[in-house]
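Shown here: the complex without one of its protein chains, the others still in place.
Right, subunit A next:
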Amino acid sequence: MGLPQVSLVDVASYLPGSTVGTEYFTQFARSDRMAKNEMLRAPRTRHHVARDETAVDMVERAVAPLVERHGQQAISNIDVLLTHTQLPDNPVLGPGSEVARRLGMTPGWVIDIHNGGCAAFLHMIGLARMILQTTAARTALIAASQNSAGPVFTQTEVRKLAQAAVPGDGCGVGLLVKNSEAPILDVQTRTYPEFAGDMMFCTDVTGSGTFDRDRKYWEPGPGQPCVSFTESRIAKVFTRGNRLVPELAHAVCERIGVKSRDIDVFVTNQPNRLFLRNWREAMGLPPEQHPDTFDSCGNLFAAGIPVTLDAENRAGRLRNGSIVLMAAFAHAGDFAGAAAVRWGAAR
């Protein structure tokens, strides 16, 4: 009668290269004051993917510990492969099929997800669970790659922006199995069309911090590309984020019949320290129950949740049986999601 349970049985992650300190950016700051502000607000370190390292490489490296723990056979037999890549290496094609080849898989379902932004891991949990619950598929691998920090935010003009010091690169993966070892208790995702379009891709960031969008990204030209938000709407986007993440997190709490204060671990996306503080306040949870990797890894976009889960799990801070609540919002607020798991991946 009921749908079968689906578990998030394991997570793993990969952080490329050595850490890059904030002084890399402050040396390019447009003023001393800006440099000081960056030191204050930016993460202490972050990782940058190398120029020739692809999203496929990142996923392969993130999956390596799963191969070690579950065996090559388990990975080869994956039925469902979902990927999300912040900056696709090939703009007209996601990396799914190449990931499958690299990992020796022949999944029945390969889907490259290009929406969901910082909440894409939750989006993929929801989709993978649905596929496992409603088809013969038994296992799924979901992979979130944030690979824009190195390529985009170290460009000579872009790195002068205050926002350049915030992103970091990394990849997080999750293994889902149709069983009840570590059941996904609920997933909620919502799209907010009214907030679509407030995030733009500009093709020419100038040193003075202006964003030109005249040239299409596929047209030749000298400008440096970057994602930007309309400056005057920053506070609106901030307020949306303040609202959306607790809204979805509370919705999941209500559906699974748990008070937010009784959540054992709360993991969110990590755009900046203010969001982290505000969301934790909204859930009534102390900082130690809301771990993040912002200070060492920066904003990892969609990879933030699985990278943090893996770091906490490796540190032995996620107990089996505890309730882990994840929540995030995407872009300028056009998507948000939350999911709760009864943890079962402790080692």
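Here is the rule we go by: contacts are C-beta pairs under 8 Å (C-beta built on N, C-alpha and C of every residue); 3 or more make two chains touch, one makes a residue touch a chain; residues count from 1.
Quick note on the criterion: contacts and distances are computed from a predicted model.
Peer 1: Would you kindly match the missing chain to its UniProt protein name, picking from "Phosphate transport system permease protein", "Putative zinc-finger domain-containing protein", "SRPBCC family protein" or "Transporter substrate-binding domain-containing protein"?
Peer 2: "SRPBCC family protein"
Peer 1: Looking at the whole complex, which of A:246, A:271, A:298 or A:344 touches the chain that is not displayed?
Peer 2: Final answer for the missing-chain contact: A:246.
Peer 1: Among A:282, A:323 or A:346, which one touches the chain that has been omitted from the display?
Peer 2: Missing-chain contact among the listed residues: A:282.
Peer 1: Could you tell me which of A:41, A:61, A:102 or A:233 touches the chain that is not displayed?
Peer 2: Result: among the candidates, A:41 touches the missing chain.
Peer 1: Across the whole complex, list the residues on subunit A that are touched by the chain not included here.
Peer 2: Per the touch rule, subunit A residues meeting the hidden chain are 33, 37, 41, 235, 238-239, 242-243, 245-246, 274, 278-279, 281-282.
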